[in-house]
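Missing here is one protein chain; the remaining ones are kept as they sit in the complex.
Up next is chain A:
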Amino acid sequence: MLPWLIRRVLTLVPVFLAVSVVIFSILHFIPGDPIDNLLKVGSPASARAEMEARYGLDRALPVQYGIWLGKVFQGDLGTAIVARRPVAELIAQALPHSLRLGGLALLFSSVVGITLGIIAALWRDRWPDRAIMGGVLVGSTMPNFWLGLILMLVFSVWMGWFPVSGARGWNSLVLPVVTIGLGGTALVARITRVAMIEAVRQDFVTLLHAKGLPPLRIELFHVLRHALIPVVTILALRIGWILGGAITVEVVFARPGLGTLLIKSLSQHDYPVVQACLLMLAMAVMLGTLLGDVLQAMMDPRIRAAMA
């Protein structure tokens, strides 16, 4: 499996380079630049030129890209132009908040989603299935930011159970986690249900019944075991997704994190910070797919055999 893993990681290198080019160029092609935020109104053109020279913004774009990428590989994310602090420091401050939120949301959607999926599959086409699938449909169609506001209105403003915003204490995490987690829950529940129903139709399940195994044991230890292979893959893909999806929720709940940092620096055109944030999110997606592949291989001997 190790040679495969090495090959698999190496395929991420060109992906990483492509992503970095896209991130770098998109930012520089949108109008405006960070100098606008630094200069006092009415400053002479010479002051602007001096600033641009200081941050290297006067050089050709490919050169700027080369310098940036070289430094990234050395672990140097640069210095924020507007915030005037090392970008690594800003990220280090924001990332734990995002990871906590994203991690808990992922855990929430896995546990609740898989459980609901199992219940729906075991009672398929009867009322528990219909109720769950109906709820899931509603849950998956609601946009994050709107759901966040509704939850905030009900549980913070009316009931007063949780703080409206901020990141002090565990209870400030509940509403954001539920907001992000619900979308994933819907997806995971649907996939678990379909995968279980498909697995049930397979010959080997009939033979398990013919061997006299108790039905619940067949459902949980054999059918679910199979159904979880696609579910785990989807969950791993969502790691990156959830960090990215957290952006709007972080803003709605006024929480510190990668999302809030990204939005703020984006509005200030603070290139180094925006680039670093986007790079983090892209890496989360890439590592998620890698993790998904590894988990799938761990769960299915046929995939392990195909890798060798």
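One rule holds in what follows: a contact is a pair of C-beta atoms (placed from the backbone, for glycine too) under 8 Å apart; a residue touches a chain by one contact, two chains touch by 3 or more; residues count from 1.
To be clear about the criterion, contacts and distances are computed from a predicted model.
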Check your understanding: If you look up the hidden chain in UniProt, what protein name do you find among "Tripartite-type tricarboxylate transporter, receptor component TctC", "Peptide/nickel transport system ATP-binding protein", "Dihydroorotate dehydrogenase" or "Ni/Fe hydrogenase subunit alpha"?
Key -> "Peptide/nickel transport system ATP-binding protein"
Point to revise | Omitted-chain contact residue, chosen from A:27, A:164, A:197 or A:213 | key: A:213
Point to revise | Contact with the hidden chain (one of A:40, A:84, A:168 or A:302) | key: A:302
**Study point:** Residue among A:226, A:255 or A:269 touching the omitted chain
**Key:** A:226
Revision key, fill the gap. Across the whole complex, the chain not displayed is touched by chain A residues 202-204, 206-214, 222, 225-226, 299-302, 305
